[in-house]
Every structure is written in C-alpha cells, then in structure tokens.
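Of the protein chains in this complex, all but one are displayed in their positions.
For clarity, chains are labelled A, B and C in written order, and residue numbers in each chain start from 1.
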Amino acid sequence: MNFQNDFPVYKTYPNLAYLDSAASSQKPSCVIDAMTQMYQSQYANVHRGLYQLSEQATIAYEAARQTVAKFLGALEDQLVFTPGTTASINLVAQAFLLPRLKAGDEILVSRMEHHANIVPWYRLCEQTGAKLIVIECDELGQLDLQAYAKALESHRVKMVALVHVSNVLGTINPIASCISLAKARGVPILVDGAQATAHMPVNVAQLGVDFYVTSAHKMYGPTGIGALYIAKDHFEDMMVYQTGGNMILEVDFDKVTYMSGPPKFEAGTPHIVGAIGFAKACDYLSSIGWNQIMAHEQALLAYLNHALASFSDIKVVGKAASKIGVVSFVMDRVHPHDIASILDHHQVCIRAGHHCAMPLVRYFGYPALSRISLGLNNVQKDIDQLITALDQVRKIFA
Amino acid sequence: MNFQNDFPVYKTYPNLAYLDSAASSQKPSCVIDAMTQMYQSQYANVHRGLYQLSEQATIAYEAARQTVAKFLGALEDQLVFTPGTTASINLVAQAFLLPRLKAGDEILVSRMEHHANIVPWYRLCEQTGAKLIVIECDELGQLDLQAYAKALESHRVKMVALVHVSNVLGTINPIASCISLAKARGVPILVDGAQATAHMPVNVAQLGVDFYVTSAHKMYGPTGIGALYIAKDHFEDMMVYQTGGNMILEVDFDKVTYMSGPPKFEAGTPHIVGAIGFAKACDYLSSIGWNQIMAHEQALLAYLNHALASFSDIKVVGKAASKIGVVSFVMDRVHPHDIASILDHHQVCIRAGHHCAMPLVRYFGYPALSRISLGLNNVQKDIDQLITALDQVRKIFA
Amino acid sequence: MKGLYQDLIIDHGTKPRRKGIIENPSAKERGHNPLCGDQIEVFLEIDPDGVVKRIRFEGEGCAISIASASLMAEAVEGRPAEEVQALFENVHGMLSGKGHDDLGKLEALSGISQYPMRVKCATLSWHTLMAALKKMGPVSTEGV
Partner (left out) sequence: MKGLYQDLIIDHGTKPRRKGIIENPSAKERGHNPLCGDQIEVFLEIDPDGVVKRIRFEGEGCAISIASASLMAEAVEGRPAEEVQALFENVHGMLSGKGHDDLGKLEALSGISQYPMRVKCATLSWHTLMAALKKMGPVSTEGV
C-alpha cells in the first residue's frame, strides 16, 4: 500500500520523509481540489442567500456537516463546526461547565493531556475555585484506570476531560471504559480526539460520550476548522458562547433570542470552504477504509519500532500496549532540537520539544522529546531515511 | 476598468451579475492560487517545527500577519488573527471589557450595527447589569453625531462599539470624529470595519482607535479568518480569552503563564492557510490601489443610483452623503424575497432579508429589504442586467 | 422561473383566497418566521364531526408564503381533521424533496424543494395550521 501519490507535496519534494502528521498532516489532492473548486466556481455566503449560488453553498455546507457527523457516528444536528479542537474545548468549558461549577468542585484530567485540554479547565478553576484532579499514567504511558475510577467516586467531580490518543506517547486510552465509568457516576465527559480521528474509527453514539472534539488539519483536511460533537440532550442546557449573526432568531437592543442546535454555537460567517475540505478529508479516509488505514500504519509502526530497537543510545518514551503511530524518543548526549535540525538536513521532518504537553514531558523527566509520527502518506523508505539520518546525528556528535 | 478576468467564477458563469459582495466577495485567482500552492507544496504546522517546511510556513504565516497589519496601518505585533469579525468582537467584549464593567455602566452602540456588534455587548450587559445605549440615525441613514457626543458626556460610558460602514445602508460613518470624541472622554472604542476594509483605505494608527476588526472573506480573501487590531497599550491589560497550545509560556496543573502580544489571543493551531490567503487578498487590493478601487466602485454606484431613480415603485433606503456601493431598496407590492428569487432566475445575485441588522431594518419600518452590493468584480453590464430583471419582476407581479 | 413562480403561485400570492378572520373560531394560532419576518394567523371553524368547516388566514410575507397559505386553505376546507394531518405530511414530503402522492393544485409548490431557504416560507402556514388543530387536543382528530 502506498498512498504517496495522493499527496502533491511529494511532487515538489520527492525525497521528503514527512514524519510530523501528529502536528498537522499533509493534504491529499482531492481535499485541495474540492476547496479550490469551491472558491473558483461555487462560492457564496451561506444560510441567507436567495439565489442559487448561495443555496448551493448552503446545501454543500450542510452536506459537509452531515458527512463529518456521519464519519464520527453522530447526527448532523449534533455536530458544530468550530475553528478547531482548542476552540471546541474552550466552548464546552465556558458554555457548558462554567454555569454549573462551584468552588471545591473537581474536574478530572489526565497526565497525558495536551495543553488544549488543560488550560481551558485550569482557567475555569481560576474563575470558580474548582480544582483540577490529575489522573496519572504508568511508566509505559498508560492511564491509571484504577486511579480514575477512584477519583470518580468523589461526588465533587463535575466533569471529566480526557485525551483519546496521546499526541506524545501514541497511547490509545481505554476511552470506552472511561466513558462508562463517568456515565455510571452521572459525570459528563469530554474526549479530545485530535489524535484519534485520522487513525481509527470513532463512533460517538456508541461511545455514549457527552462531548467529542477534533481538528480537520490533523485529518488530511484544511486549517481553521474542527468539529465539536455535543450529545443531543446538552444543546439545550448550554449557554450561548460567541454571539452575533447567524445564531440568533431575533435581535432587539433589549431582547435577543437564539437559535437551537448547532447554529446556536456558530456565530458569524462560518468557515464555509473549510467545511467542504473537512468533509472531503472524511470522504478520503472513508474511501480507503479503516482496515487498510490501520494495517498500513501499524505495519509502519512495527517496522519503526524494530529499527529503533537496534539503537542502544535511543530510548523510546511511551510503550503502551495499544498505540497509534506516534513514537517519542531521546538519544544520549544529543538534544532533541539538534536531532530535528540535523534530520531536516536529510529531508526527514520530525518534531522536537514539549509537544504542547509540558506536564507529561516533565513527568518523564526530560526538558524535550523528539517525536516521529506516521500517517497514510508514509512508506517504509521514510523510516529507512530516518534511520540513516539518525546515524549521521550520532556521527556528528560522536 | 474591468477586473472580472481576475475572478474565475466568471469562467463558469459568464453571465453572472454577482451583486452580493457585502455578504461575501468572490475570490480572485491570485488568492485561490496562493492557498492551493501552500497546501500543495509548502504546508506544515507553524511555530514549533524545527525543519525547513515548518520554518518556512512559520515565516509565511508571520509575513502574512505583517502584510495584513501594514494594510490596516498597524504594526505586526498589534494584529491578531481570529476566525472573523464576530469572533474578534466577542474576544474584545470578554477579554477586555468584561473585567472592567459594572452594573449601571453604559456601552454605546449605534442603530446601524450588525448583530455581531450588538449581541456580544448585549450579553455583557446581561452578565454585568450594564446598559446598551443606542445612538440613532436620521432618515437618510446618517449617524446622529450630536446625540453621540451627548451620550459620551455620561461618565458611565465604558465602551463605544461602532460600525465603520453600514452593511445595509452603505453609510460611511464619520469614524475619525467618533474616535476623537471617545478618546477625548477617555472611552475605549471598537470599530467594526467588516464593510470598510475592501472599499476604502483604513489606517488604524492614524485613527487612534483602540480596537478595529474585519473579516477576510469580505475582502476577496478566504473564509475562516479575520483580523483584530489591538492598540499596543491594551495587550497587557486584557485577560486571556481562549486558551490552549501556542499561547502559553509554561503549563503545569497548578500554574500557567501566557505569552504576550498577538500569540496571547491565538490559542491552538492557527488557520495558517487562511492567513496566507488573507495577505494575498490585501496584496491584491494594494496592487490595484485605492484610487482605482474607489473610482471604479463610485462610478458603478452613481450608475446604479441613476438607473434605480427611474423606477417610481422603488424606494432606496439609505441616502447618506458618504456611501460605499451598497444600496438597499423596497419595491411596491413585491416582497424582497420574491425579488431576490426572480432576479436569481436572471443570474442576478442580490440579498434580501434583515441583513443581520434587525433593529435597523425595523427602524425603517420594513420586515425585510433587498440589497445590492458592489465590488471590484462588477461592471456596468451587471447593473443593466439587474435593471432588466427588475422589469421582469414588475411584469410578473403586474 | 417555472420552478418557483408558477402562474398559480403568483395568482394565489397576489390574490389570496380565504383571507380574513373568523369570529369565535374553534381554534386559531399565530405563526412567525423571525428570520424572514413572515407572519401568519390561521382561524378554524371545526364542526362536531371534526371536519374543517371553514378556514381563514391573515398574514404578511412573500408571494410563496401567501400562496402556500391560500392553496392550503382551499385544500383543507371541508376535510376531516385526520385527513389534514395526512395532507400535511404529504406536502411536507414534497417540499423537502422526498416522495409524495398526487397533491393536485398543491403541486404548484413542488419547485420550492430546490430552494431550501424558501421551504420555510411555504411551510409556515402549514405548521401554524397543525398547531391550531393540536390546540384542540386529540378530540379534534378523533372526530367527536
């Protein structure tokens, strides 16, 4: 299986080994073309146009919502388009949790969270006097499920916010169990799926989750758009968040009424073309199918792990039993930033740093980690190239 | 002057008379191409990449910020990229004004505001007990400057939020005077430039405004991105708004420190490609130059006004002395929605409804208005086609 | 303009039938589409068998919404309430582009399914009618 031909970046850089999909993925032609076409010949604002161009744009936008919703196992009236995962989490924190949070209440997060799933809750705690409770992970990078269940016993827990797949460790969390446990205690739960939705099937309805969030740009889709799934019964008991056009029923200076459902949370002109691209990215993934996608990425992951195992001076951080193709590591005597820069010279793109997960990286005792992340666009040659480049790093720092 | 060749939509619809630029403008090839290219061969996430592709994306993103800033007369460290005008206003309301607003305080807005510049302030009033004070306009659609000056005399005014150019009437407000008056009273002022920045030069530094907001999609740019200018001295005394990755210095579960300047307000992965397109749209406008742009649009406006004047059953709403190419009207016996639908049959695209300005449309005594709006892409033939189609409307409803 | 503004629509939109009010109606209801500004009020006189003996409406709106109300009133008058329910579902199916049975004159509205923005104009009067019938409780549709 080789999907490189789907990605035009290889026309410009035939020897690129792009191993940074976890930061943001490259884009297949079908996604780029759909957006280009929309801008070239199908563009108009949506929702209030009484001419065909606008009607069609509206239909396309709502069809995109349906596609993305279906891709995640949701109904279209449960799917809100947002600017991305970060914006989605902020929305849930402020519009859902803030009004029901009191001093002393608790919000559960894990050690593995991305800053996007820490800081919005931290802010809420500052605003209300509530507390962040942290569920730790073991040295393999696996969530402490027992500690989680224990923490849930406190009647002060008002929300759980948990990452589905760690962007540093690749760990796939046992999210179904986490959700059941939370539901059993009647605690609402948000799952951060930013690193999950491009790599494994997700069905929010089956999961029974309250809120699920992800970003298109990590799913071979465009920048500036993401999805927020809201379980149907929560739409009504959420406050409005951002306000303005398109989300109102009636406006007067002394009385405003709001729309219900997804429009309630989509103030202003939406990222119309982003939605089209997002839907196309979902279609692209669906057309390949999860079996192939997962087989492809797991084969590469096994190949990568095998190759890295032969380096005695490299230590992989994050060895959970259930992982996607994300591998963080440290190399003796060489700082991750130097590794990344030298690899770049060999056209190998990896990321180095704290990966927006400072508490996690610090927990493992490093100031920074190097991270390799795999996507559909990768092939074995990329890993061979990486290994050759790592040899060079060792030579330079010998 | 004819700029239609710049706009690929006319390749698909050679006879399109697109007269809805105020809702969202069509896109020139240079803007579309810049984004397509970025996605095809220059794409990577920004800010934390240690490889060239990402370094270059970062440089391009920051260069885009510089271009847009310069276009508006700002410095790049005063320009925040947001999802659009609506998001920008919400940000200023919550991060700037909320902490300094008390019950009984006043916020000045005008009768002419778009919902985006009403509802976020209305929400603040709900949250704090402050009051919205409305500055009326006259029957020509001109702001009552005297009433404005008078309202400012109240020491309870804590903020002014004013539209630069009305999206319904086309009125260009005397924003320089409004700003001076507010500054003289020490009252911060936000100007909603969504309808201004594609049609006339704006220099925020010269204006001395505190906050200025606009959207790329009304400036021949992409969807999903806008600009928020913040006068330098306000960055520090604003709270954070959305939080997450990219806007933090350090994160721990019990302590978070934030970046300063624009990054403080850009949480999460930005709309990278949107920024590139936005900058290209600014370049496009700059390359034509304001003299040509304004001459082109004013000539068309004069031609349009002249043509409409011959219809005895059409009444133009909004006859300010200083206007951009936005003309709203009513026609005897025919509902605006019917006009728009029938015009569409003749490939004439106009908008009909409340134009997200219910208080204004209601004030003029109509449930809805038809609106023609002009842009660079228009030519005289568009107006001829409109007039022919309006004749048809009259015949159908004869 | 075939799709949207068929002659019948213009005719009923500009010269609506059964416009007016009913004093002491069996039921009445207001409908409002804030996004369009369309307003309508439906008045019903239902006889003891549950048949819609008379229907009148007042309202303001575009030609589509007025024509739809006028055609609706024509179609509904004289019918038992339970048939009105079926008719509503049939019309709804037509307007949302799904399948539907033969609807006679009401088919003049079928082109609207291509214009999602206008569908609400056409359904306002129907929703208002259904709300009026519902107000009368299950009684009305069980033909007391």
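Definition applied: contacts are C-beta pairs under 8 Å (C-beta built on N, C-alpha and C of every residue); 3 or more make two chains touch, one makes a residue touch a chain.
None of the values given here were measured: they were computed from a predicted structure.
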{"item": "Chains on display which the left-out chain touches in the complete complex", "value": "A, B"}
{"item": "Residue touching the undisplayed chain, where the options are B:49, B:193 or B:244", "value": "B:49"}
{"item": "From B:59, B:75 or B:302, residue that would touch the chain that is not displayed", "value": "B:59"}
{"item": "Sole contact to the chain not displayed, among A:120, A:141, A:170 or A:353", "value": "A:353"}
{"item": "Where the unshown chain meets chain B, residue by residue", "value": "47-50, 54-55, 58-59, 249-250, 257"}
{"item": "Contact footprint on chain A, counting only the chain that is left out", "value": "333-338, 341-342, 345, 353-354, 367-368, 396-397"}
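We adopt the following convention: only the chains that are shown with their structure count from here on.
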{"item": "Arrangement of touching chains [line / ring / star / complete / other]", "value": "complete"}
{"item": "Middle chain, criterion being Cα centroid separation", "value": "B"}
{"item": "Chain B-chain C separation of Cα centroids, rounded to whole Å", "value": "39"}
{"item": "Chain A and chain B, separation of their C-alpha mean positions in angstrom", "value": "31"}
{"item": "Approximate Å spacing (C-alpha centroids) for the pair chain A, chain C", "value": "47"}
{"item": "Per-residue multi-chain contacts in chain A, two or more chains", "value": "48-50, 54, 250"}
{"item": "Shared interface positions of chain C, touching two or more other chains", "value": "35, 115, 118"}
